[in-house]
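Worksheet: the structure to be examined is printed underneath.
What you see is the complex with one protein chain gone and the rest in place.
First chain written, first letter: the chains are A, B, C and D, and each begins at residue 1.
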């Protein structure tokens, strides 16, 4: 169940540096993947203890430590100690329900953002919290579960792409955030294609199912917007941050993140409006159709009302009804009925009632 | 009765330093609870006179005085004198209908905010005004009634949590405000769960009760927003305040308050929109259902109209109706009727009217 | 008739320093009430000529001159000359249709605001323009008619309240504006009470009268907002003004005005939304009720349609209708009719149509 | 036909200094009216060639040249040369479809604004572009046609009003803009009066005509807003301009323009909302009325349905219908019918269906 907010009673009043994992456990084993590189050398390693990580700390090379899984707080505690972070930093990393934010600490900058990923199997969008701890030679990224979202960046590092191999942890940060936002764009574009396809069915065959679909898409879009809007705020505040760990030349790239997240945000606004227009079109079409039916049928019944009345009159059993005995009465009745019917039709036609 | 604004005629034109309690009396006895601590020592005491309080004034330890109940203005007057506050300060504390705000006075900073608490028994939200008078060694908190909202903070103090025992009154202020805002998040998340549950019933069984519930939730949400939105303004202005009683290092925590109150605010916006979408879904479903009924029934009646007319024709008592005496007329009438009925059915089917 | 804007053709192109009273004459006699005080002495006087006023000009005491009635432009001219104001100042005072504003002139600061007062007799809200000319030792207030709105301030002065007797004209200005805004809050709270009371009737007995009431309240609220919103702008700009006649210590109080006017503004927004929600509830309730009626009645009529048709069939006068002569036909017809009726009822029940 | 935007294909890609008149020719003859004055002397003259104008250029007196009619580009060219303006300036003057703006050039400041004037004969609003070229000793105003809008200013100059005779071209600019904005207020107030009058008819006699009127007023209001909103932006930017040709003391007056245009803008917002409320009231009233009719009539028909059915039963021609031969059957049928009818009435009454 996707919830818009989550706050348990037990979480109220926790100390801000308490290392409690408040999310769902999404993976069994905490995995630490390390890539250490400079423009010429590259080391890749999957390790399971924090000890193995700390050796990279005092090297000049760029070290990217990716942590999959957050539930093992003792590992988190070890990382905190190994790199000498304030407890507050890791408490933030574990608080996966918090809003995307940039926080500057004495010896690191923390960046958190929601990752949206499309589960291609069932078309559902998966949300996951990503935290990046940025220091000069080391970038630690925390994901809630194992995933291959960042594989393209690893590929670029492996393939010796000049820019990423020469950039520092700040450029790497950009590269990761860029992928996150590209995924936003992708998720919205997939949803958007469904919405635009809907439009054609809407006019041909408006029915309750389409309404349900529109409402589903609306809910999906609201859900996406819930991640995108605070992410936009975060990205814009990131580009204004005066962090020690971000070099001047990287800010140009952050500018690009701003443009991309704005585009995602605009698109979500656009689709929102399209959905609301579609609802309007649906209602107009439905009510226009009902109008047609009601008008036709009402006109139809009204024409028969006086005819049936006339027939009723001559169905009475009064002893003295002069017309009854006249030989042509029956035919005259038919003629009168036809005249009445045609007269009413003409009247309605003139009034443009059908 | 929860009212959106309250202003009695008698309150107009009162001097801003008049100590008049304008709220409801919610507790019998004014209670003063004191916790005095530094990183090593801790004293807890419940006292009933202000005299006992003043001795803490000139100590270096952090002293937190919690006042439950505001109706006894003479006690309030004593506190004012004991700590040498301006009368304006206490007048603000007593003005429980005012908006949340941060006011800096010469020798203290006043922070007021609405506390929202869920009464677990009846599911109602209780609102209460909280005022904090912040000076260097002493923090005085004023609640309208006795409550255990701040118990987690007391626990953290008692358990010698390092951060809170080493922090000053400003960190204590953060801890209290943090609980208040955590309660906002909790209250909204409880309401949110009800709203999200409603959604499933909405499609299965739309009825007037659901509308009433939606309207109740809407009113409840409006009520929460009334506290949250000005609280957000207050928290953001607090983080910008240049108060003598707040140390640089505490501002990081205020940043966190900003994030949390923003999250509460966003969630209330989200649920507001969800409720309004639910209303739309209700209306669409209801009207779609009515359409179905009306279409079916109208089609049904219209088919019988000409049939009944035909029967009426041959119920007339004219002496000369040639068809009446023909032997198979009755059966021919049945055949004609069936043909008319089927013809009309086909016509409606073709028009997609049912 | 309360109009949202008023501009006569004759007013176009008037010089900005032309002393023309453009409002309604609301009182016969222009009255000048003077209170002159310092922390120890107090003089009160009602005078009719401006000459008597000017003697207070060069004293060190605070002098508050209240002018009731603006139609006598020659008196206005005299005041202008006596205190050496620019003609522009008095022209602004006379322009009672202008927006609330703060204007700083060389030797004075002009503050104008709309006063809202509830006429307790007929429940109508009275609007009146208040202008305050603030100089160092003298404050001149202009009201359109005689009223006792400011009586509480006079009482506080008479009762030797320390703060007001020691404050200057700027504190007095605060005290007057405070009363004006307190009246806003009061007027809104009275309207608000009516609106909240309405809510209960709305669900019990929705009818056209309630709609009319809602529309009346909406119009009333729009009318109040028309005064409150520009007043809010004015108060906020006042707190930012760098006037020579306002001392630093008074700005704290202006902060309080900001809070109060914001509260009034928020409340008017809240009630506006409540009214719009009430309209929605009304429409939902009404249409839900109509749905119930229509469904029941339609189902009812539809059941009788085939029955009446069957009766019609056997009312025909064909000579050869085999069923007619069979002895139990009449009873069989009844049985068939009952079966048809029950069948249709079951069908409708299954379709959940009633 | 009033169009919201106008752009011909031929205008695309024109050089910004091309002197092409893009508007409608609204007058035959270009007329140049000159008023030259200082505090003591006054010269008025109507001239036809630009030569006669240039002599005023090097005098110390204030010279106001009013040009009626823009279609003669050779005259425009001459003015440009005579006063040594950049071609861009005059190109802007001729571009009568542009947004109101303030542009500062090396030797002049250009101010353009839309003039709204009410044609008292047919109640239509006439829009016209006004351009003011402001230099130190000379103000040139360009109108699209001859009009007497500025006559009050001329009168004030002629009557030796001190302020206008002593002020420079900047004060004159204020005086002209003041008239333009006064006309905005007047046009809105006239429309507003119509709208407020409509309200009374709305409740008494809601019909399609009223809807058409509401829609007309809405369109009219949209049209006015199209001029007022950009004018507001322009006036506010004017008050912030740091022009060489505007003296410090005149900025106070520009402040007044700000207030007036804000008032016009607010009023247009208010009326917009009132119109939208009126539409709601109309729909509510109409649908409430239809509800009443439908309910009454449906109840009425439903009561007769079983009665007619009963009559139908005894109109059947079965040979054996026991009731038919019983002497009081007919009266019993009447009694049963009356009981059924009353029973149904009571049922509907209890259900509050009418």
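As a working rule, a residue touches a chain if its C-beta (ideal position, glycine included) is under 8 Å from a C-beta of that chain, and two chains touch if they have at least 3 such contacts.
All values derive from a computational prediction rather than experimental measurement.
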| item | value |
| --- | --- |
| Omitted chain - touching chains that are shown | A, D |
| Residue of A:18, A:182 or A:233 touching the missing chain in the full complex | A:182 |
| Absent-chain contact - pick from A:28, A:46 or A:273 | A:273 |
| Touch with the omitted chain, as defined above, among D:99, D:158 or D:255 | D:99 |
| Chain D residues that touch the omitted chain in the full complex | 1, 3-9, 11-17, 88, 98-99, 101, 103, 105, 208, 211-212, 215, 218-219, 222, 226, 229-230, 279, 282-283, 286, 290, 293-294, 297, 300-301, 304, 307-308, 311-312, 314-317, 321, 323-325, 327-330, 333 |
| Residues of chain A (touch criterion as defined above) contacting the omitted chain | 150-153, 155-156, 161, 163-164, 175, 178-179, 182-183, 185-186, 188-189, 192-193, 196, 203, 252-253, 255-256, 259-260, 262-264, 266-267, 270-271, 273-274, 277, 280-281, 284-285, 288, 291, 294-295, 298-299, 301-302, 305-306, 308-309, 312-313, 315-322, 351, 353 |
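Quick note on the criterion: only the chains that are shown with their structure count from here on.
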Remaining touching clusters (ignoring chain C, no chains moved): A, B | D
| item | value |
| --- | --- |
| Fewest touching-chain hops separating chain A from chain D | 3 |
| Angular offset of chain A relative to chain C [C-alpha, multiple of 5 degrees] | 145 |
| Centroid distance [mean C-alpha coordinates] between chain D and chain B, Å | 41 |
| Centre-of-Cα separation between chain B and chain A, whole angstrom | 25 |
| Multi-partner residues of chain C (each touching 2 or more other chains) | 294, 301, 308, 312, 315-317, 321 |
| Contact graph of the chains (line, ring, star, complete, other) | line |
